[in-house]
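Removed from the display is one protein chain of the complex; every other protein chain stays in position.
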Amino acid sequence: MAHTLLVVDDSASMRQMVTFTLKDAGYEVIAAAHGKEALAKLDGTRVSMVITDLNMPEMDGIELIRQLRSRPGCRFIPIVMLTTESQEAKKQAGRQAGASGWIVKPFNPDQLVETVRKFVK
Amino acid sequence: MHHEFIRDGNVGTLRITGDMDIESAQELKTVLLESLAGVDRLLLDMTGVSSIHLSCVQLLCSAHLTATGSGMEMSLIDTDRGPHDDATRYGFLRNTGCRRTMDGQCLWLERTTDL
Partner (left out) sequence: MGMAETHREAFRDEALELLSELESALLELEYRPDEQELIGRTFRAMHTIKGSGGMFGFTEISDFTHEVETVFDLVRSGAVAVDKELIDLTLRSCDLIRAMLEGDGSADAETRRKLTALFRDIARPGEPASLPSEDSAPATEGGSAAGGDVERVYRIRFIPSRDILKTGTDPALLLDELRQLGSCTVIAHPERIPRLDELEPEDCHTFWDVLLTTNRGINAIRDVFIFVEDDGELHIDVLDTHVSLSEGSTGKKLGEILVERGDLSSEDIHKALSFQRRLGELLVEKGMASPAQVESALVEQRHVREVQQRRQSNEAAASIRVSSERLDKLVNLVGELVTVQARLSMTADHRCDPQLTLLAEEVERLTAELRDSTLTLRMMPIGGCFSRFTRLVRDLSGELGKNVELVTCGGETELDKTVLERLNDPLVHIIRNSIDHGIETPDVRLAGGKPAQGTVRLTAEHSGDSVTITIEDDGAGLDGDAIRAKAVDRGLLNPSAASCDKELFSLIFAPGFSTAKTVTGVSGRGVGMDVVKRAIDSLRGSIDISSRRGIGTVITIRLPLTLAIIETLLVKAAGESYVMPLSLVEECIELNRVDAVPSSGNRLVNVRGGIVPYVSLRDSFNLGGAAPDIEQIVITNLSGNRFGIVVDSVVGEHQTVIKTLGRVYRNVEGISGATILGDGDIALILDIPALMGGTGPQ
């Protein structure tokens, strides 16, 4: 059974790129534009991993991570942040909130898959 | 994770099935504490376990340590098959027994040895 991953990014092109790459690698993908939408889409669905941007309208990545970590079924799943070099403070905040790892933008599709595979096979 | 505990005199048999994931860790701790209370010997049947997360491996180790520390016995049923692959994956496989437990045994003893 293929793992289902949740991808959260407010950039449509980012979502498209990430979604396409992960599907190509054999994963199922649920995509959301921000934290609120992610939590709504998650309702009832079990995902193996979450990949989230940090800067998003409505609910940002840090808050999403915090909320996921208190949600049954999501407490122990890997959560990877999409960050940029300039977001060191945010990255630390994300780790405090319970993120498992991060990918620094820009990245190429191989790097994305490589990172995902560190957490789900 | 599902479990079933059968007590026959001073011997208890704890049968665990399914995924021993980290979500089940809290429950497993309770189950182990309850199972060890009031028996001299606890037999662990893990033949129906499909996966074991590190948290549960730790709990089983701890239970074994606790049991032998209080003069009880705790061992795996179906010793021929050897420990679960996941315990091996975490590097828990042992050639020799555990030096912390009173009986010097280990739940994850290697069953076959390549010479």
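As written, the chain order gives the labels A and B, with residue 1 at the start of each chain.
Convention: a contact is a pair of C-beta atoms (placed from the backbone, for glycine too) under 8 Å apart; a residue touches a chain by one contact, two chains touch by 3 or more.
Everything numeric in this text was worked out from a predicted model, so none of it was measured.
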Exercise for the section: Check the options B:Met1, B:Ile16, B:Leu36 or B:Val49 and report the residue that touches the missing chain. Expected result: B:Leu36
Fill in the blank from the handout: From A:Thr4, A:Gln67 or A:Thr115, the answer for touching the chain not displayed is A:Thr115
Practice task
Identify the residues of chain B touching the omitted chain, counting contacts across the whole complex.
Solution key: 22, 25-26, 28-29, 32-33, 36, 53-55, 57-59, 61-63, 65-66, 69, 86, 89-92, 96, 98-100, 104, 111-113, 115
Practice task
Could I get the residues of chain A that touch the absent chain, sorted low to high?
Solution key: 10-14, 16-17, 20, 49, 55-57, 69, 75-79, 82, 84-86, 95, 98-108, 110-111, 114-115, 118-119, 121
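Going forward, only the chains that are shown with their structure count from here on.
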Handout entry: Chain centre separation in whole Å, for chain B relative to chain A (CA means)
Key = 35
Practice task
Would you tell me which residues of chain A are touching chain B in their complex?
Solution key: 72-73, 75-76
Completion exercise
Listed in rising order, chain B residues that touch chain A in their complex are 21-23
